[in-house]
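Removed: one protein chain of the complex. Kept in place: all other protein chains.
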Amino acid sequence: MSENVDTSRAPRRIGKPASRFSRLFESKQLGWGAFVVAIVFPFILATPYAMNIGTTAVIFILLASGLNIVVGYCGLLDLGYIAFMAVGAYTSGIVSKAWDLPILFTIPAVLVMCILAGLIIGGPTLRLRSDYLAIVTLGFGEIIRLTANNLSITGGPSGIYGIPGIELFGLKLSDSVPFYYFCVVVVSLLVLGSARLGKSRLGRAWRFVREDEDAAEAMGIHTYKVKLAAYIFGAMWGGLGGMLFAAHLSAISPQSFVFLQSALVLMAVVLGGMGNTRGVVVGAVAISLLPEFLRDMGNLRYVIFGVVLVAVMVLRPQGFWPSRAFEVERTDGESENADPGPGDSVSPAKGGTL
Amino acid sequence: MTQLIWNGLFVGSFYALIALGYSMVYGIIKLLNFAHGDIYMVGAFIGFAVLSSVGVIPASMSITALLIVLLLTMIITGGIGVGIEYLAYRPLRNSPRLAVLITAVGASFTLEYGVSAIAGPNPKVFPVRLEGESFDFLGARISAPQIVLMVIAVVLMLSLNSYIQRTSMGRAMRAIALDPKGALLMGVNVNKIITWTFFIGSALAGAAGVMAGAYYGKIDFLMGFIIGLKAFTAAVIGGIGNIKGAMLGGLLLGLLEAFGSQWLGGQWRDVFTFGVLIAFLTLKPTGLLGERVTERV
């Protein structure tokens, strides 16, 4: 590592013991609370406009939780994340129209294409230094968009339209309210999934890589594979988001996948609190709803976003709701005398991929 | 064939001007200044604002006017670059790289949408258009404005090169690039040098912006995004952090792009360029003139 990596440990205030107030925010029931809010929302406001905004916000949460895997857990800056969403949206659009399939049947194709895209983008670039990676992903984002713009199979600049809505057990969910509920359920599961990944062996490996790649290698973590895994999971989440997006709008075009969108998803992750699922969800809701409230301001709202992004990084780099490294101390009796040895018999089977 | 080479070199000299700023900043503080491409855009808009406020300029005066505007713009964009460094990057000098990169994205966003909020989101027509006869040279059509712009670009690059090689300020810059801590210990005022570096780099990008506006005649607030990426590509090709490399990389990228779009079709030009970027980073991340750095564990 070069010199300035070694010195790059800014004092961050994430180690403070949690106050009673903030412990409330760490509670396990919070996820259920958010889920209930999302379920109740249509009973309060079910205008087509509100449903449209709500569905968009829910899909945006999915994108943010996917990018959180890459940026928040693994510390890899991806500036072209929207490309994965584009891959998912185009794959589901093309496949469902070409074979006249219900859109849910395109999920395997979407996942396969996203894994491929993750491998193609991550494969050559994840060996690079982190800042090169950022700009290369930016380039890849543009490549995907321009390719969609240039090819005829993707419909060129006008894109694909007439994509079928969701159909489940013969039940058409194309109405705005049922479709919203469908998105809420799917996205909740995927958000839960990304949170669970974060708390697993693989998730810890991601954090080790983020914190100190060399030390992680020295502990036997194949950092390249681990980073690639983060990329692939991020790609799958993004691709599924793209599929929902295609089903929601029934039309997609390259204009939906510009850099601005990547930057907005990144903002949701950064402002919410990198690595903390709850923060990211809140950040995503804020970023997707704020432009609706600030519609009169035109492009000035994006100026505000930019300034806020800089200000957050300078003043509170851990985001508004940071992930807090904290675990309960040991509760059971101490086991001082049990010195484990190298050939310990209690060790579960060695290995397990990832 | 000669036409392609000429076009490539011409566009390449723009890339080189912007790549210089990228490379200088990276060489000194190892920061990818995403906002750099947007400084180019801001330069074009400042040029536009100044020229529009002056009113009609007779065609015979257009080059003189352009030079004055160029100088003025360079000073202003230089100042903006310094301001960004001071407000956004300096407080994060010792932060994790991720935080700095995200800040750079925020700065870029602020510039882009700030300009669009002030000047409006629609493209603007540049008030001065360089016009002049074109002539044939070895089968390539070369126009007088192209020659003028090319000369300006070359003069700027050569003076930068001698500045860095000959002056004490330039020596200090090279010293920081080699070893920031050592330079600090030897009494180099690191902050001052970094400020200067941002000033010079941003001034060059601003100059490129005015020149591009005057040549192409049309400017918009997102024009810096793609060109920033391309300038970065040029800097990588030459070996990022290397001044001569950035110039070489810019020209080379211009040529590659000219031939690439001839070969694949104009709509694939940018795809081809970014493909080149990825190929270079994968196969030869140190670039053509960059030195191999052994990473210390």
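Here the chain labels run A and B in written order, and each chain numbers its own residues starting at 1.
The working rule: contacts are C-beta pairs under 8 Å (C-beta built on N, C-alpha and C of every residue); 3 or more make two chains touch, one makes a residue touch a chain.
Operating definition for what follows: contacts and distances are computed from a predicted model.
S.K.: Identify the UniProt protein name of the omitted chain, choosing among "ABC transmembrane type-1 domain-containing protein", "Bifunctional protein PyrR", "ABC transporter ATP-binding protein" or "Phosphate-specific transport system accessory protein PhoU".
M.R.: Its record in UniProt gives the absent chain the protein name "ABC transporter ATP-binding protein".
S.K.: Going by the contact rule already stated, which one of A:I144, A:I166, A:C183 or A:L197 would touch the omitted chain in the full complex?
M.R.: Spelled out, the listed residue whose C-beta touches the missing chain is A:L197.
S.K.: Which listed residue, A:Y132, A:F208 or A:W237, touches the chain dropped from view?
M.R.: Hidden-chain contact among the options goes to A:F208.
S.K.: What does the interface between subunit A and the hidden chain look like in terms of residue numbers?
M.R.: Counting over the whole complex, subunit A touches the hidden chain at residues 6, 9, 12, 14-15, 17, 193, 196-197, 199-205, 207-208, 211-212, 214-223, 229, 233, 325-330, 334-336, 338-344, 346-354.
Keep this in mind: only the chains that are shown with their structure count from here on.
S.K.: Centre to centre, by mean C-alpha position, how many angstrom separate subunit A and subunit B?
M.R.: Going by mean C-alpha positions, subunit A sits 33 Å from subunit B.
S.K.: Under the stated contact criterion, what part of subunit A meets subunit B in this complex?
M.R.: Where subunit A meets subunit B, its residues are 1-5, 7-10, 71, 75, 77, 79, 124-125, 127-132, 134-136, 138-140, 142-143, 146-147, 149-150, 214, 259, 263, 266, 270, 298-300, 302-303, 305-310, 313-314, 317.
S.K.: Going by the contact rule at the top, pick out the subunit B residues touching subunit A in the complex.
M.R.: 30-32, 34, 87-88, 91-92, 94-103, 105-114, 116-117, 121, 180-181, 225-226, 229, 232-233, 236, 267-268, 270-271, 274-275, 277-278, 281-282, 285, 293, 295-297
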